[in-house]
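Just passing along the structure, written as structure tokens.
The complex is shown incomplete by one protein chain, all other protein chains being positioned as in the whole.
Now for subunit A:
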């Protein structure tokens, strides 16, 4: 509203004596019609005509400021749309809680420490201990595999590959992120399972003294397979964000390191990595959020045994999200509530992880903006 001209300015500068619009002082009364949102056709009102109303003073016939005009309506519309996001987040919480409470009250066991999931029996007995374990283990495997490789690719694309190759490859990596998770699940179930089974047999043969790799065949549909498929899925997320941060490293910092005689790796270690650390941490957190919440790929590759064990190669394993997808079909009233309760736990965990990641990115953004 600050760009609206005041009436007093109109009175003093553009009186009835002004006949030619070109003669007016710049910005005085040029187009009062447009200012108040009338259609553009009648915008340049000649000053003489404006006084036919016979009011007092030069500004007498200016359109009155409306209390509720197009401007306010539009503003309100956008405000409502913007608020929608907050409404949805709150609504998700409210409705999940509302549907979860009856099921939790019907639960005959401790929801947090029970391993079994018998939500459709009477009395219902279910808990998320084993599911949460499977969720965390598969996400940890995914990150252990994906983070070093993703950082390697990000550095390769930002500092090693020549520019044209880097553009094409970066594009390909982004496409990898666009492939739907059901396709990765299918690939994991029908193709990737064979090498992973061979790897499991090999690990079991030589490393069975480690608690992760002991146990007996059959191998294959295990947390290891799920975790590796997840690793391929989070790889592009971590890569693209880290690459962006690495490319933002100030050239001055890099050149200063090189001028002091640093080798390329020393330059990366002293200039690029410290600068990119918050961004890398944030990208890993985003990847973690994705890995924790991934549903279909795990629902297709895990073996579904609700146990807590360190073993990652035996058939078995289950995660919160995969349990929802696979258990939903035969769930009754209490069963649905139980699945919604587990979904609420997942929602809370991913919300916290994402909020931490975003908080890191935001702090960093302020830092870079003030530096630029």
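The rule is simple: contacts are C-beta pairs under 8 Å (C-beta built on N, C-alpha and C of every residue); 3 or more make two chains touch, one makes a residue touch a chain; residues count from 1.
Convention: contacts and distances are computed from a predicted model.
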Report the protein name recorded by UniProt for the chain absent from the figure; options are "Phosphate transport system permease protein PstA", "NADH-quinone oxidoreductase subunit J", "ABC transporter ATP-binding protein" or "Cation acetate symporter". "Phosphate transport system permease protein PstA"
Which of A:88, A:144 or A:210 touches the chain that is not shown? A:88
Which listed residue, A:221, A:290 or A:364, touches the chain dropped from view? A:290
Residue by residue, what part of subunit A touches the chain that was omitted? 3, 27, 30-32, 34-37, 43, 70-71, 74-75, 77-86, 88-89, 91-92, 95-96, 98-99, 148-153, 155-156, 160, 169, 171-176, 178-187, 189-192, 195, 202, 206, 232, 235, 239, 263-266, 268, 286, 289-290, 292-296, 299-300, 321, 324-325, 328, 336, 339-340, 343, 346-347, 350-351, 353-355, 357-358, 361-362
